[in-house]
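Of the protein chains in this complex, all but one are displayed in their positions.
Chain naming follows the written order as A and B, and within any one chain the residues start at number 1.
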Amino acid sequence: MIEVANVTKTYHAGRPNAYTAVDGVSLAIERGRLTVLKGPSGSGKTTLLSLVGCMARPSSGRIHLRGVKAAGLPAAGGALEITSLPERFLTEIRRATFGFIFQHFNLIKGVSTLENVMLPAYPLGGDPAALRRRAGELLERFGLSRHAREPIDRLSGGELQRVAIARALVNDPAVLIADEPTAHLDSHLSEAFMALMGTFKEGGRTLLIASHDPLVYDSPLVDATHELRDGRLCGKASA
Amino acid sequence: MRRSDLFLGLLALQLGLFLAMLVYARRAGRGVDPGVAECRRWVAELRLTDLCLFTEARYTRNPALADLHTPFQDHPTALEHFPSGTLVAPPPHLTSPHAWHPAPNPKHP
């Protein structure tokens, strides 16, 4: 599904504060599997996630996507090389293919739960009634229906994360990317999160999680683990 | 009801009022207003030269007839008539008065 080939990302290249976050990483992420990137904070997990999720471009190396659909692009039966695509197409692919669950949830304060969930779909110009229905269903599925009209500021940490998950799912992405999803959750909520991931996996979604929480990477649901340290892969990928 | 529906409705209402205002003003400007007709009648009959907007001094009551020295004529210690005095600028012909030059003023044929 996703192949990362010898990818390097350097921030502030050519300046004194240049900093290489990801250094020559190659790995493959398979469709319908749960893949975990593990490693201490600062090891380049988040950067790698943003590269895979078409949020940023690698400084060198290539990323191939297989089975991606994006408006305006030729239907790619084979692999699509995304690192050289213009910004506009990257955004298209990102919207259609990836759902993000951020470490700090990144929800918009003061706006209702329902609206937060619908936000990623606004620029797509889809049918608003259908979108509202879809978002309502997602909220119901995560037990958040009664908070739909409330601003998210009144929600608890666990609820916030479920809103963030609902938002990640609103465009029905093939791949879910989560960055340190259990960092702000207690063990009980973390287990609930992993159980939820299990249902997504059963639903056929590809999952990519960055975490240094054993509750995540030691979970029996995990299909593959890649360990990162100082921007490099270390050890063998366990599968 | 979506928020944008409500807003667009309000905006349409305002726009409607705005356009109505333009149309109404245009129509009102075309007919002869009875007030204007009455004023014209008195202007013609009494040979009036000015609007009765500010009555406190002669150069504000009759600005068209004001001359270069008018503000000083009320009283040597008279104060400027504020605020009308500051609002009423001297008429343009005072700066080029043909009265002081026998030749016709080329500015207004």
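The rule is short, and it goes like this: contacts are C-beta pairs under 8 Å (C-beta built on N, C-alpha and C of every residue); 3 or more make two chains touch, one makes a residue touch a chain.
To be clear about the criterion, contacts and distances are computed from a predicted model.
*Asks:* Given the options "Polyketide cyclase/dehydrase/lipid transport protein", "Carbon-monoxide dehydrogenase large subunit", "ABC transporter permease" or "ATP synthase epsilon chain", which would UniProt use as the protein name of the unshown chain?
*Replies:* Per the UniProt record, that chain is "ABC transporter permease".
*Asks:* Using the touch definition up top, pick the residue from A:Ala5, A:Met55 or A:Ala79 that touches the left-out chain.
*Replies:* Per the contact definition at the top, the residue touching the missing chain is A:Met55.
*Asks:* For a quick check of understanding: of A:Ala18, A:Ile108 or A:Ala183, which residue touches the chain that isn't displayed?
*Replies:* Of these options, the touching residue for the absent chain is A:Ile108.
*Asks:* Touching the missing chain, which residues of chain B?
*Replies:* Touch with the absent chain occurs at residues 2-4, 7-8, 10-11, 14-15, 17-18, 21-22, 24-26, 28-29, 33-36, 38-44, 46-58, 60-61, 63-65, 67-69, 73, 81-93, 97-99, 101-105, 108-109.
*Asks:* What chain A residues would touch the chain not displayed?
*Replies:* Here the touching residues of chain A are 46-47, 49-50, 55-56, 88, 91, 94-95, 100, 102-104, 106-112, 115, 118-128, 131, 151, 167, 171, 179.
Operating definition for what follows: only the chains that are shown with their structure count from here on.
*Asks:* Could you grab the centroid distance between chain A and chain B? Build each centroid from C-alpha atoms only and quote it in angstrom.
*Replies:* Averaging C-alpha atoms per chain gives centres 68 Å apart.
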